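Subset of chains shown; positions unchanged.
Chain lettering (A and B) follows the sequence in which the chains are written, and residue indices restart at 1 in each chain.
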Amino acid sequence: MNLSEVSAPVAGTTVGEELHELVADLYPICTSITGDGLREMLRRIGTHVPLQVHEIPSGTQVFDWTIPREWNIRDAYVKDGLGNRVIDFGASNLHVVGYSTPIKTRMPLAELKEHLATIPEHPDWIPYRTSYYREAWGFCLSHDSLLGLEDGEYEVCIDTTLEDGHLSYGEYFLPGERDDEVLISTHVCHPSLANDNLSGVAVATLLARTLAEQPRRLSYRFLFLPGTIGSIAWLSQNQAGVSRIKHGLVLTCVGDSGNPTYKRSRRGNAEIDRAVEHVLAHSGGDYEVIDFSPYGYDERQYCSPGFDLPVGCFMRTPWGRYPEYHTSGDDLDFVRPEALADSLEKVLAALSVVKNDATYVNLNPYCEPQLGRRGLYRSTGGRKDESERELALLWVLNLSDSKHSLLDIAERSDLEFDVVRAAADTLLDHDLLEEVAG
Amino acid sequence: MNLSEVSAPVAGTTVGEELHELVADLYPICTSITGDGLREMLRRIGTHVPLQVHEIPSGTQVFDWTIPREWNIRDAYVKDGLGNRVIDFGASNLHVVGYSTPIKTRMPLAELKEHLATIPEHPDWIPYRTSYYREAWGFCLSHDSLLGLEDGEYEVCIDTTLEDGHLSYGEYFLPGERDDEVLISTHVCHPSLANDNLSGVAVATLLARTLAEQPRRLSYRFLFLPGTIGSIAWLSQNQAGVSRIKHGLVLTCVGDSGNPTYKRSRRGNAEIDRAVEHVLAHSGGDYEVIDFSPYGYDERQYCSPGFDLPVGCFMRTPWGRYPEYHTSGDDLDFVRPEALADSLEKVLAALSVVKNDATYVNLNPYCEPQLGRRGLYRSTGGRKDESERELALLWVLNLSDSKHSLLDIAERSDLEFDVVRAAADTLLDHDLLEEVAG
């Protein structure tokens, strides 16, 4: 599968441009792990795919965690003695520490500074900070701005509410011929950070729309969740059904200009791990594959030992490895249409491998069948050239002993999966193979 | 085992020279996958080893294949307007496409050209082509000759017959103490190609003659077959007995000046695979070991999934990787006496490993036995030098726990198999080992 199969974008734009426009559309929303910003985020995604939005009440126990109170923000600022807003939430969502408690008071600069975060190494970037599970308030600003603050009294206002409400998340289920599910999970809780993770949201959205328009052998489940608490909540409320998840990917940081990076599932050799690696290895470009570690995004929860689901993480430059990470530097210029499109294409290709893999038994296992008689083989012997197609036929025949899947064969033969799959289809057409019930 | 054990050549010639003379003797024969040329090939091999020649009637079903009609050729030529033979079968067997149907007619050059094959990159070489399973006729010629043909009418004559008859192959069985068999298979269907595969025929012939003169623990079966259809026919007619084949080698392209190449069996770690690799690794020379692929010579059939026999392929430069492959450039100068002799020596050495491997149990497993008391160990302690022989005794004692064969021990200790074998013999002489029935 490739981009030509992606759900057709609006006339005159490329897939990459459409993805970037979606990122740009979501960029202004002040989303968080709960609240109306998050609801707005899900509503806009819902204009592209028919998302089902779930609401879980504050206080609900989800495994070891509790759904927190809902956070909403109307305004926030710091005013100097002249009444000028020296820090203004209206200018950037990142200026307020996420989940800041409400405050309205006056204080001298020295006291205020204890609540200010900057990045001295990148003095013009605003950092992104949250304090979900410890009550606190704070502002983030550029280091340059901090240096410009003069001694004196400041008026501090954070007009937020932190009250019982709900945690919201979006779910989109695409049934297929089989109950076996592919899980695609992406976090939607970061405001105004383009790569982390509006890029993941955009790619997941177009992926969902594309798969919705195709016949489906497998079922697909898309989760647009607040990070950590969202996946914990979903797993807690859907524990009985997780055994249907046969393959999964967390999508995050998929729009920067770095090479693709794949982080394996905890199992390390799950079919999704092998499929993504196969696609990357045959892509012709540089890439990196890294082992699972229990640090990162929601794969931490899917790969916790009680679940140990075959869920890997597809990224470009991994979180924390680029300086713009969790700063205002992660803006709309930082994500690139061609990188977004490439991520979507590679994820589609990996899901195509997973979908089309199967195991067969050669019905003519004693010596090779006479392919030439069936028009499947060149008729003139003695020539040096051999086509990849013929080689794939021979590999599939040789290894189809009910112990090797097509992906196994592709790996051992170093042929592309699609070539191996096509060879199997040809042999099936000639009654030379039979699928092994898996 | 080494060349000093090879069946003594005619006085005054080296083993390499004798092998090369055998190649030269077979070179003029116009052999094919059936017919009198093939019979003549087998007859001449039979002057060196008492070959049993089998004949399978045309039309016989052998698995998915059918024994084809028998092909014989008396003459073939293309004459120009002056009656000159511009292409003459008498000049080279390669001029006629193998299995060409009979024809006698006249045609203009343009029409004739559709039946002519050349190699533009090597304009003085004649290519080798066949059309066994699709009725067709054609000539092969040097590209220079093609360029010299002038427009006009040509007389075309291919005086062949394609009639019900037989497929012939030669078999030579050397019984040993055990029913366990070593299979040596080589194809005999290529006319006037020295490396592919008169080299294989010559090495197999001298190998057979050498083993015939030695006591044999294992049995050996030599097959001189037309490629593909020959091995398929043999497997089809001997299916019940193939389980006796414990080790096997296909011999092909063993005379060129390239380094030895070993292509593993489908199993990849069969004892023959490990034995050949051990011999090559300890040879002191460069070599290559490549994984099995279902493309090549008759190992394709022996390693088809229904059989999956432990049969590898010993070569020098693999088929298709040298420009002379399947051209008149693969002539008597292309194969070298010393390369032929080296191939024979290495195959003998690998078969010696296979023959002499065994698994033992140390009868004194608690601590080392006192080797010095038995005269097996230096009597003066404190000296730095330790002989390889003593080291081998200690390795065999340490690993002979019924789970490690001598080849396992040689691999782990990085000692040569012969040194390990000698150590085991010494320990057997002193009642310190007992063979494990395998």
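Simple rule for what comes next: a contact is a pair of C-beta atoms (placed from the backbone, for glycine too) under 8 Å apart; a residue touches a chain by one contact, two chains touch by 3 or more.
Source: prediction; values computed, not measured.
Sequence-identical chains make up the whole complex; the displayed set comprises 2, and the total in this structure is 3 copies.
As a convention for this text, only the chains that are shown with their structure count from here on.
Inter-chain spacing, taken between the CA centroids of chain A and chain B, is 54 Å. Taken in their complex, chain A has these residues touching chain B: 362, 364-370, 372-373, 379-384, 386, 391, 394-395, 397-401, 412-413.
Interface of chain B with chain A (complex): residues 62-65, 97-98, 127-134, 136, 228, 231-232, 235-236, 239, 266, 291, 293-295, 300-301, 303-308, 320, 325-326.
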